[in-house]
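Every protein chain except one is present and positioned as in the full complex.
And now, subunit A:
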Amino acid sequence: YVPVKGDHVIGIVTAKAGDVFKLDVGGSEQASLSYLAFEGATKRNRPNVQVGDLIYGQFLVANKDMEPEMVCIDSSGRSSGMGIIGQDGFLFKVSLGLIRKLLAPKCEIIQELSQLYPFELVLGMNGRIWVKAKTVQQTLIIVNILEACEYMTAEQRKQALAKLSGN
């Protein structure tokens, strides 16, 4: 994955160095994230981020000469869904092309899956997806379907979902 300015990605916190967190985003270099780049963060009110946490943010600076910089607020200072991703859930990797397909407006895969079970989904442009459903089994079923969507045609996908909702 090559970081691009404005891309929303899921990063894994690898180190805390003073005022800055180092995140692994799947690129050639680790991204830096300042602790002040969260909604409502001040010098006294620090966000509770530990090594190993998942963060959903966007790139502020990303070019081939410098280390990429991430933030969890947008230009107006609101978080708009970005920040630390909660406990539980499942993180897995897919190809970058599938992510772009899933992020297209009115994606059929997501609509069909949402009719199956309710679930929470975070898509990172770096190929990482985080899923959380009510039970572990439901979560794993959704993970398997998303991974298989890479190679299945629409017909095969409808058949697989029909079989699952029949059970």
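The working rule: contacts are C-beta pairs under 8 Å (C-beta built on N, C-alpha and C of every residue); 3 or more make two chains touch, one makes a residue touch a chain; residues count from 1.
Criterion: contacts and distances are computed from a predicted model.
Novice: Match the chain absent from this complex view to the correct UniProt protein name in "glutathione transferase", "Integrator complex subunit 4", "CST complex subunit STN1" or "Exosome complex component CSL4".
Specialist: "Exosome complex component CSL4"
Novice: Which residue, A:Ala41, A:Val61, A:Leu91 or A:Val143, contacts the hidden chain when the whole complex is considered?
Specialist: A:Val61
Novice: Which parts of subunit A are in contact with the chain that was left out?
Specialist: 61, 63, 65-67, 69
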